[in-house]
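Shown next, in structure tokens, is the structure this report addresses.
All protein chains but one are shown in place.
Here is chain A:
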Amino acid sequence: MRNCPSFSRLTTHRTVHSPRTRLCLCRRRLISSSPSTHATAAAPNTESTASALEPPPAGGHLPSIASSALLKNTREQALKTPGILWADAELDEARGTSSLSSTTAGRETRKMNTYQAIRDALSIALSTDDSAIVFGEDVAFGGVFRCTLGLAEEYGRERVFNTPLTEQGVVGFGIGYASMGSKLGDSTLGGRGMGGTAIAEVQFADYIWPAFDQLLNEASKFRYRSGGRFNVGGLTVRCPTMAVGHGGLYHSQSPEGFFMGAGGLKVVIPRSPLQAKGLLLSSIRDPNPVVFMEPKILYRSAVEQVPISDYTLPLGHGEILTTGSDLTVVTYGTSVYRCEQAIHLLTHPPEGSGIEKTVKAALGDWRRNTGKSASSSPSIELIDLRTILPYDLPLILRSLSKTHRLLIVHEGPTTGGVGMQIAGEVVSGLSLTSSSSITREGSPSGEEENLAQMRKEAFLGLEAPVKVIGGWDTPGVALQYEKFYIPDEVRILDGLVELLAY
């Protein structure tokens, strides 16, 4: 009882059928007995031998971010990342020259965590674009999360510099610099006819509010209100976001939902080092202002093989991480790993636990309702949204018309958040936009889809209501309630079985 006070209260209304102590046992078993990876799950014998030799790790055996199957652990995996666009290949194409640069042969990767990958991207941005400047509070000595470590020494304190503590001032300053009509210096990839490349850092996403006015009223409207004469496409605002488990009210927020109505602005959230580098370089080079939010718990915990050369990943495109046919999970940032864990729990529920019983019961319902055979198990499609604004609606609709069930997970508040926006999008406005108005660079021309038709199919095919799992209606992420506020794998599993058994 004492071990899990936050969950015990929620079950009080079921005390007649369910002694509260059982919940605790289940949770304890969940932490201590579930296998660490998919691989070890298939070979339970080896695991039990190992656990006889040494005590279980303090954090339990759930797959952690470090052992996630979604991270690219080898060079081959890293180089085959979908959508990766090598800068030299792009240059070749532009010049009409052909070389071997479009292939992956000879490309190297290095093991990096997220802050190192971001530093790498910033370094490439500074070296390929003379107009690029990096500034923010304490960035000159590396920043609080070490993302700019050594850049000031390498590229000069004129280009990588500290600003006073004034977020509104920092972003406003960046907007001014980015709006400068004349390109500074020679730019190979950076300029694209824009002004200066301003890479501003807001120390925490929680501090972005003083700059909210500048971002919404100036950055997002600059091109529009000048009739296209001016723009601030060179602006990228980086800020660490989401919870780390002990950030408290002012260091754990996920404010991306508040930017959903800011047409003209793009919002990007990467999930891993490799993604962070490619998406950040895309954001810096994108001819629109971009708010780039970096999940701060991943700065050190996510480690991946990252290509060392200059590459980008497309904005506006989500990525299907695991394909499935029975349920679509849409998420981004840190929650990607929690969804991975929840899906793992669904397919490998801890033996003998209450969770196993619940999962089995729910899957029984699901098989009955869908007429599946007794041995079949659901396959879940996991989508990383990556670009939050504008989000990849066609990808979601395409997936949904296959799976007919949709779960959206994020850390930010549910009310007024990204999840509710997408859920609303799915179930509303059947005959609005057509694909012609949203064709994007990079999408294969053969796949011109009729968005209205896709919407209709997705909506009529729904077999369960769209479910959103996010933060609660409290004024923030209070320190003591952080674990309860942030959607964890149990809450996500709850959503999965609820939707499957609906």
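Some points to look at:
FYI, a residue touches a chain if its C-beta (ideal position, glycine included) is under 8 Å from a C-beta of that chain, and two chains touch if they have at least 3 such contacts; residues count from 1.
FYI, contacts and distances are computed from a predicted model.
Hidden from the displayed complex is a chain whose UniProt protein name, among "Ribosomal protein S8", "Pyruvate dehydrogenase E1 component subunit alpha", "Chromatin accessibility complex protein 1" or "protein-serine/threonine phosphatase", is "Pyruvate dehydrogenase E1 component subunit alpha".
Listed residues A:87, A:215 or A:497: the one in touch with the omitted chain is A:497. Shown as candidates are A:169, A:287 or A:390; the residue that touches the absent chain is A:169. If you put the missing chain back, the residues of chain A touching it would be 5-11, 13-14, 18, 22-23, 26, 130-131, 133, 137-138, 140-142, 144, 156-159, 162-166, 168-169, 184-185, 196, 206-207, 209-210, 245-251, 354-355, 357-358, 361, 414-415, 472-475, 478-481, 484-485, 490-491, 493-494, 497-498.
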